[in-house]
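With one protein chain held back, the other chains of the complex are shown just where they sit.
Moving on, here comes subunit A:
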C-alpha cells in the first residue's frame, strides 16, 4: 500500500466517523488544523470552568520555596457549599448540618470539581492508612499496655485470614496468663482492628474514664492487653484464658470516608470461644464527632457494672 492509498483510506475513515456534520463544517479533511484552531478555545474556557482551577494556576508558576499546600482535609465539609448562587443557602446549609454526606459539591461539566475529587481521594487515603498502619510501640509503652499478637504474621495475612486474627500461639497464651489476674471481675483489652488511628486518637481519654468509673463501683482495672492484628472474637480466647467475668475490647472500627478515628467497645459477660455473636454488647461510634471518648468511658464503666450484677450481656441483657 503506498502513501497515497493510505492517505485516502484514512480520509474516508475519518469521513465516516465524523459523518455529515464534518461535511458541513468542512473540517474533516484537515483534522490537524482543526485541533490547532480549537485548542486555544478550550484553553481559554478552562479557567472559567471552576474558580479553583483558576486560583491554583499562578501557584504552579512559582518557584519551589519549600512551602506546603494547605491540607484540604482540614476543611469542614459540612460548612463547604460549592453550589454557586444557591436559591436558599441557609436551607442548604441546614441540610448539610444534619449529615456528613457530601452534599452541594456542584460539578465541572458532568464531573466533580477538582477540590471534591481531591478531598475524596484524601479521605480514602486516610482510611486506607488507618487500616494498614500500626499502633506505634511508643504509644503502647506510654499507655502501659501489655503487647501481644494474634497468629497473623503481617497486615496482608490479617486482612485475608480473619480466622488467624482470633487465635493466639501457645507462647502468647502463656504470656497472657503471666500478665493478667486470673478470674478478675473485669479484663480490659485493646485491639488495633481495622483502624490504628482510632486507638491512638481515643485511648488516652477513654482508659482513665473507664478506670475511674469502675473504681467508683469498686472494681479494679488490672493490666490492659494490647493485641496486634486483632479481630473481635479474640476477646473470647482472652475470656477463656483469664476467666474474667467481663471482657471489654476497645477496637478500631473499619474506617469510612467520614472519619478514620472511630472506635468501638465490644463487651461480653464470660465470653468463650464459639459463643453466639449475640452475646456481645457494642458501643460504637466513639470519636470526637460522635460519642466523646470520656463520656463513652463513663458509660462503659456503668455498663460493665450492670453486666456483672445481672450476669448477662448482648441480647440477654435487657437495658
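Quick notes on this structure:
To be clear about the criterion, a contact is a pair of C-beta atoms (placed from the backbone, for glycine too) under 8 Å apart; a residue touches a chain by one contact, two chains touch by 3 or more; residues count from 1.
Here is the rule we go by: contacts and distances are computed from a predicted model.
Of the names listed as "ABC transporter ATP-binding protein", "Putative aldouronate transport system permease protein", "ATP-dependent helicase" or "Ethanolamine ammonia-lyase reactivating factor EutA", the one that matches the UniProt record for the absent chain is "Ethanolamine ammonia-lyase reactivating factor EutA". From the options A:107, A:141, A:215 or A:310, the residue with contact to the chain not on display is A:215.
For the chain left out of this panel, the touching residue among A:7, A:94 or A:141 is A:94.
Counting the whole complex, the residues of subunit A in touch with the unshown chain are 88, 90-91, 94, 204-205, 208-209, 212-213, 215-216, 264, 282-285, 288-299, 301-302, 319.
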